Each structure stands twice: as structure tokens, then as C-alpha cells.
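On to subunit A.
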Amino acid sequence: MLQTTELNAFYGQFHVLHDVSIHVREQEVAAILGPNGHGKSTLLKSICGLVDQVQGAISYKGRDITGRPAEKLVNDGVIYIAENRELFPEMSVLENLKLGAYSKNARPFEKKNLAKVLELFPRLEERKKQLASTLSGGEARMLAIARGLMSNADFMCIDEPSLGLQPNLRVEVFNIIKEINKQGKSILLVEQNIPQIAELADRIYMLEEGRITFEGTAQEAGENEHLKEIFLGM
Partner candidate 1 sequence: MLIEYADVFISGLTNGSVYALMAVGLTLVYGVSKAFNFAYGSFYSLGGYLAWVLLAGIGIWGGYISVFIIALPLLMAFGYVTEKLIVAPLRSRSDWEIKVMMITLGLALFMDNFYQVAFGSRMKSLPPIVDGVWDLGDIVISYQDIVILVLSVSGILAFRWILNNTRIGMAVRAVAQNPEGARIVGIPKDRVFAATFAISTVMVGAGGVLLAQKYFVSPTGGWDILVKSWVITAFGGMGSIQGGLYAAFILGMLEAFVGYWFGMTWVLFALFAVLLATLAVRPQGLMGKWG
Partner candidate 2 sequence: AADTIKVGVPLAMTGAYTDTGDNYWKGIKIAIDEINASGGLLGKQLEPVRFDTQEFAPERVMQGADYLCGKMKVDSVHAGWAGWGQDVRAYGKYTAPFFADDGSQSAVDVFNQDPKKYSNIYQLTDTDINQASSMFRVLMALPYEYPNKKVAIITADDAWGTGVGETLAKNFKKEGWKVALHEEVPYGTREWGPILTRIRKAKPAIIHLEIVSAQEVITFFRQFMESPTKSILSYGYSIVPREVVQTMGTEADGIIGEVPTAMPTPIAPTPEAQAWVENFKKIWGHQPQAGSWAAYSGVKAWAAAVEAVGDAKDHAAVCKYISTKGYKGETGWWKWDESNVMRAGGDVPIGHYQVQGGELVTIFTDPPVKPYKDFKFQTPRWCK
């Protein structure tokens, strides 16, 4: 479904990703682990067309999408759910959600998806009219995820979905991801704090200093002592 080949990414002079090759199969959940600041978000953003300087190749459903800008990729079915949320601060929760369905292929499902995400996150239903800028940290995170779900994308890049969520919701989000995966979506995930990550992901990558240092199935990851110690300790 998605494949990167020797991907390199830069911010100005700063070389962040070094020859990163990963792939995500149809209907698969892949997770990227790695220490803070080692390029996980940059990898997701590069795939989703949000980084200006990338080299290497990215293909999606067999098509080369290297350098394709985010706004076009959304129509192709690739969506990024940002770590820092990127909401529209002066718009209500509802308007933010509606904008999540801006792309052509999401539009027909807007009503249906809206009902669904409001059911998934009752807190958002409660706060429909509130401006996004005044949401609490966790509420904003929910809105970001919900807005991403509105896009009806086939391939979702989710950056730290559990960031700032209360414990029971973290489990909830984990379930939601499982659920949408079951419905046929492929997911590439960056996540540090779901203990059950091994249970969720079909494939796990480890990204250190911009390089892939481990690749394997969840089971293989579980057997890797280094990984276990650092990432699956919570």
C-alpha cells in the first residue's frame, strides 16, 4: 500500500531522515517507535507531503507520490493527524470537524462520519459550539483525531494519538484504531505510551537518529530486549 525507499528529509541544512525505507501493507497497522526528536514526526510528515525538502521515493498504491503536496494527498486518501493538532482555533468544534471532510472523497460521507465521531467522543458532542482555541489539551487531541477520521482516508498517519489523553481514553483510542483498521484502513502510527502497542501493530519500526534500526513483527519486537526496556515499559 505504502512504501518509502531511501527517504531523506531536511530542514534547511539539517538532515533529519537518513535513507529510511519502510512499508505498510494493505489493512495493516505499522508503528514507529523511537526516542524524542529522532524524526518520527518528520517521517510521517514527509509521507503526507508536509515537508518541503525530501529525497528518495514514496509510493502509494503503486503510484509515485514523492513531492506531492498534502492538500492533494488528502484527495488520494492519505491523511496526517498531527502531533501538535493543527486545529482552527477561531472555529467551533463542529466547524473543525466539517472541515475534516473537506476533500472530495470525504464529502459524501460527511453526515455519516460526523455522527460516528461524535458518538466516539461524547465530550466533543458536548462541546460542539465551543471554539477550538479554548479546548483543554486532551479535548483538543480528541478533536484532532476526530477531524482526521472525518477525512474517510484509506491511509492514516497518526502522530502520537494518546498524547495528553486521560488513561481510560487512551485505551479507548486504541480500540478506535483497531476498529477502523478492521474496517479496511491502513494505519501508520507513532506512539510511545500504549502498553498494548504490540497487540495493535502488525509491524514495528524503530527510528533512531533518523535511521531505521529495527524492523519486525510485533512478536519479534517483543523479543527484542532493547526495545522492550525502552518502549514497552509503561
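Here is the rule we go by: a residue touches a chain if its C-beta (ideal position, glycine included) is under 8 Å from a C-beta of that chain, and two chains touch if they have at least 3 such contacts; residues count from 1.
How these were chosen: all candidates are chains of the complex that A comes from, given by their letters.
Nothing here was measured: the structure is a model prediction, and the numbers come from that model.
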The sole candidate from 1 or 2 in contact with subunit A in this complex is number 1
State the interface residues of subunit A toward candidate 1 in the complex, per the touch definition above. 48, 50, 69-72, 74-75, 79-80, 82, 85-91, 95, 98-100, 102-103, 147, 151
